[in-house]
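Removed: one protein chain of the complex. Kept in place: all other protein chains.
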Amino acid sequence: MATPFREILRTKSFVVTTEVGPDKGSNVSKAIEHIGLLKDKVDGLNVTDNQSSVMRYPSLGTCLLIKEHGGEPVLQVTCRDRNRLAIQADLLFAYSRGISNVLCLTGDSIDVGDHKEAKQVFDLDSVQLIHLVHTLNSGKDMAGNELSGGIDFCIGTSASPSSDPLEPQLIKVEKKLKAGVSFIQTQAVYELDELKRFAEFVRKMDEEVKILAGIVPVIGVKMAAYMNENVPGIFIPQRLIDELAEAPKGTGVSKGIEISARMIRQLKEERICDGVHIMFIGREERVPEILEAAGLL
Amino acid sequence: MNGRIIAFCCEHSAYPAADLAGKLGLHYPETLRIIRVPCAGRVDVIHMLRALEKGASAVLVLGCEDGACHHITGNIRARERVKHCDMLLREIGIDGRPVVMFNLSPNAPHKFVKAANEITKIIKESREAR
Amino acid sequence: MIIAERKPMEEIKQAMALYKKVLVAGCGTCVTVCWAGGEKEVGILASQLRLARSAEGNEIVTLEATVERQCEKEMVAELEDKVAEVEAVLSLACGSGVQVMAELFEDKPVFPAVNTTFIGMPQKEGLWVEMCGACGDCFLDRTGGICPMVRCAKGLLNGPCGGTRKGGKCEIDPDKDCAWVLVYRRLEKQGRLDLMRQYYTPKNFRAVKRPGRVQAAKA
Partner (left out) sequence: MEARIGVFICNCGGGMKNIDFDAAGAKVAKIRGVTCVNLISDLCLEEGTEKMAARIRAENLDKVVVAGCSPQFKEHVFRNVLENAGLDGHLLCMANIREQCSWAHDGDVTEKAVDLVKMAVYKARLLRPVEKQDIAVDRKVLVVGGGFSAVASALRLSRVGLRPTVLEKEAVLGTSSEELQRFYGFDVSSMIGAAEGDANIEVLTSARMTAAKGAAGDFLVTIMREGEEISRKYGAIVFATGYRTELALDSGLGLPAENEAVSGPKIVSQEQLFDMLNDPFTDTKPRTIGFVFGFSDENSRFPTLATLNNALAAKKEWDSEIYVFCRDVEVDSEGVEKLYREARECGVVFLKCEALPRIAVDNGRIAIEAEDVFLGEDTVVACDLLVAEELLFPTEGTAALSSLLNIRLDSRGFYQDENVHLYPVASERKGVFFVGGCRGDLDMGRVLTDISSAVMSIDKLLSSGTITAEIERVKADPQKCVACLTCIRVCPHGAVQLGRVDGGKEIAVIADLACDACGICAAVCPAKAIDFQGYRDDQLLAQIEAIGES
């Protein structure tokens, strides 16, 4: 039985989580394989919610699989696909099945996904979603009706420390902190100074909240250029791109892993944040290599 | 209208160029019918479409050279409208009856004749292709 | 003002396929101003339609008329004689105008020739942008007069999503501004950023009960 994530956050000095990306289809064997590989090496497993607006096996279903296989799931919930009724119902179901960690997100726009003509919902935004989970935790639904059985979710959310302009983002973080979250997973960071400044900002508002730095290994110059160009809130500095460029052909993934591990070590040694959240979608099986190189195993 | 080509000619450029072509005895197809306008920018999509409706085999819009429009932006607007009209025609699958814009200066009769000949050639080629 | 844009010709042609004589009806208000359905556009569409049909060897006769507001029965009623002459009506009015036309002349098929897109304003010559979503619960007092419901791609009420691009552009379109960055800048200029720091509870999306009705004070 895995230690509840809330407990981990309270006690562990450096928290490590990673992600399991659900499959497109009903065959869950690969997800189960990844769960088996990772569940004992990390403190929590996030499951993305129709990530990048691409329809797939649900976050909720994958969280159940994690639970079944003895891992600690973190349910990602976005506001894009469900209105307030559906979100509340899903959360009730999740909690009833032992899923007690929820990461509250806005969600990508429908336009970036594979069902571009769908109606995007956004009945709520991420701040309202956090409030909603607190409401459920208090034993009521949004309309003020009593709920049977107790609910007690551990709530997290996300933030983008590298956004430009940063101030509007920080105001949003402020609102999320005021709403009350136990942990923040950041967008992928590459400039640790930016993260440092962000952490200082957060700490000033809330000393308790745990900051998990987002780690996305960059495995080549092309990917770096693409991310800089197309992924909002991500900034990969030139020196990292140069370092990748110097890596011999065919060793991009190893180089990316090496860089990520180096960053994780520094984050830990300098106590810049309280942990990391590693996102290596499509290469989940190589996450252990990062953990090993970072000295986290 | 047996294959008439309607040419809207700006009185600051194409119209005097056409006059000059006549004065110099430069020949161009007799099928050309010139409508004098104060600026190519006066010619709108509806004029081009109606010309085709009335049976014109092609429409020319002739304005001043780039950067030399007497009315500053008239020739640029005319070009945009010709482009738009071309799109409307393509939308309905009419491709053998071109609507074309040329820019020329008032002292360029050869360019005028070239425009007339070119459009005649385009019509002929597309007719033969069919 | 209501903004619209012409439907693809293929769709219009198909709608008109069965008819030999139609009325192309414009509206002299919003859609005239946004270059979608005024007298000029009526003329162009009618001409294009005639050309298309004549090229197919299946001539169509078009009547053309533009009334001041197609959303007013009394004004549309002026078209009675013309409508009587035709088999169908092709309306370039907004969705409201098309429906008034259809209701008034119940025995005639009425087809929309434009897609009604949004309530907006001209940004520059020939370019219109969305400004209002007619939500029935105006929020502009809290956002420095910038509507996040429609100018934010996700309609968020409590600040930007994490997708803001460099320089404050929108996640889904680098040509569009992030509404929340605009709100931030405006409120900052006014020294009213506290408004942005406030938490706004989930919106009442049922402020307008569909179908909407507004009753003015009895005059």
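Letters are used for the chains, namely A, B and C, taken in the order the chains are written, and counting of residues starts over at 1 for each.
Methods note: a residue touches a chain if its C-beta (ideal position, glycine included) is under 8 Å from a C-beta of that chain, and two chains touch if they have at least 3 such contacts.
What you see is a predicted model, and the numbers here were worked out from it, not measured in a lab.
Undergrad: Among the chains included here, which ones are touched by the excluded chain in the whole complex?
TA: Visible chains that the missing one touches: B, C.
Undergrad: Which candidate, B:Val37, B:Ala58 or B:Ala115, sits in contact with the chain we can't see?
TA: The one listed residue touching the chain not shown is B:Val37.
Undergrad: Residue by residue, what part of chain B touches the chain that was omitted?
TA: Given the touch definition above, chain B has residues 1-2, 4, 6, 11-12, 15-16, 18-23, 25-28, 30, 33-39, 41-44, 46-47, 50-51, 54-56, 64, 67-74, 77, 81, 105 touching the missing chain.
Undergrad: Please identify, in ascending order, the residues of chain C that touch the omitted chain?
TA: 28-29, 32-33, 35, 38-41, 43, 66, 122, 124-125
Please note the rule applied: only the chains that are shown with their structure count from here on.
Undergrad: For chain A and chain B, let me know how many angstrom lie between their CA-based centres, rounded off.
TA: Inter-chain centre distance comes to 62 Å.
Undergrad: From the mean C-alpha coordinate of chain B to that of chain C, what's the distance rounded to whole Å?
TA: The separation of the two C-alpha centroids amounts to 35 Å.
Undergrad: How many Å are there between the centre of chain A and the centre of chain C, using C-alpha atoms for each centre?
TA: The separation of the two C-alpha centroids amounts to 39 Å.
Undergrad: Of all residues in chain B, which are in touch with two or more distinct other chains?
TA: Residues of chain B touching two or more partner chains: there are none.
Undergrad: Which residues of chain A are in contact with two or more other chains?
TA: none
Undergrad: Which chain B residues qualify as touching chain C in the complex?
TA: Spelled out, the residues of chain B in touch with chain C are 44-46, 49-50, 52-53, 88-89, 91-94.
Undergrad: Would you mind writing out the residues of chain C in touch with chain B in their complex?
TA: It comes out as residues 8-10, 13, 40, 43-44, 47-48, 50-52, 54-55.
Undergrad: Could you list, by residue number, the parts of chain C that touch chain A in their complex?
TA: Chain C reaches chain A through residues 153-168, 171-172, 178, 180-181, 183-184, 188, 193, 196-197, 199-202, 205.
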